[in-house]
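Removed: one protein chain of the complex. Kept in place: all other protein chains.
Here is chain A:
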Amino acid sequence: MSDLPLIQADRAVEPPAATTTTGGRGRRLRLLSRTDRVVITLMVLVPLLLVTALVWLPALATVLLSGTDWDGIGPLSDIDFVGGRNYSDVLTIYPPFMPAVRHNLLWLAVLFLLATPFGMFLAVLLDKELRGSRFYQTALYLPVVLSLALIGFVWQLIYSRDQGLLNAVLGTDTDWYGDPSVNIWAVMLASGWRHVGYIMLLYLAGLKGVDPALREAAAVDGASEVKSFFRVVFPVMRPINIIVLVVTVIESLRAFDLVWVVNKGRNGLELLSALVTQNVVGEASRIGFGSALATIMLVVSLVFITIYLATVMRGEDR
């Protein structure tokens, strides 16, 4: 604590005018010792550098590469710029693109409108202290512990046309993973199976934190179960609701593992993330073209992130 006298010195040389105008807040800032300032600088700089190096630079590189036709081989000096050709190719002559956009939106809609509300509904049910509620919790949460790739394999055993469980039980011969009009729903069911458990647990944790007095008060005032949930509990749970919303959007944007395991995101299971991977990661190595797809995905994500941030910040101002 040998720095302490220095604070005094700092304060001493400060022009008095500042102290009077900024009031309490300004005073607190100037109370920081040199160590504090170093620590704060480090705390800001280190994450900033990490985020820049690991997120923003690669994102920027992706945007830059999307204007080239690089095949991933050879020195960077070999890269030729082709302007917007990759983008016009994506939009005009790349057949999987439009289905991929549709499927991503469909994925978001299904998770948001079906899986998430269902998970919340289960959480509300489990919150009622049913007999064996621990068992249900565990059973519903179990899929979340499995990786999506593993879930793909597990459901493959159920969905296989010739050898699968589902067709054997139903006596049908639907090609669950192969028929492009069916497979996206089959995959989303598998994905929803996991998502429901995740949302259920998040929401249940939130429900446990709601003050029981609120509900009692609502009950005393004569509100029905449903009314007290929507009018009292739901608004109180706002922070959890936002987390659930964000998780849903993130899950639908990063949907990838499952379709990749099923058929590498082809034939009815096109998703933007799968197309990026097909073009960039595999033997194909269409780095430029794949980067253009990735940039489009970045823009789509930014739209959702902006909407989310705008909503949250407006809420906070209120």
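FYI, contacts are C-beta pairs under 8 Å (C-beta built on N, C-alpha and C of every residue); 3 or more make two chains touch, one makes a residue touch a chain; residues count from 1.
Everything that follows uses one rule, which is that contacts and distances are computed from a predicted model.
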item	value
UniProt protein name of the chain not shown, from "RNA polymerase sigma-E factor", "Aspartate carbamoyltransferase", "Dihydroorotase" or "ABC transporter substrate-binding protein"	"ABC transporter substrate-binding protein"
Residues in chain A touching the chain absent from view	69, 71-74, 82, 85, 89, 92-96, 159-163, 173, 175-180, 183, 263-264, 266-267, 278-279, 281-286, 288-289
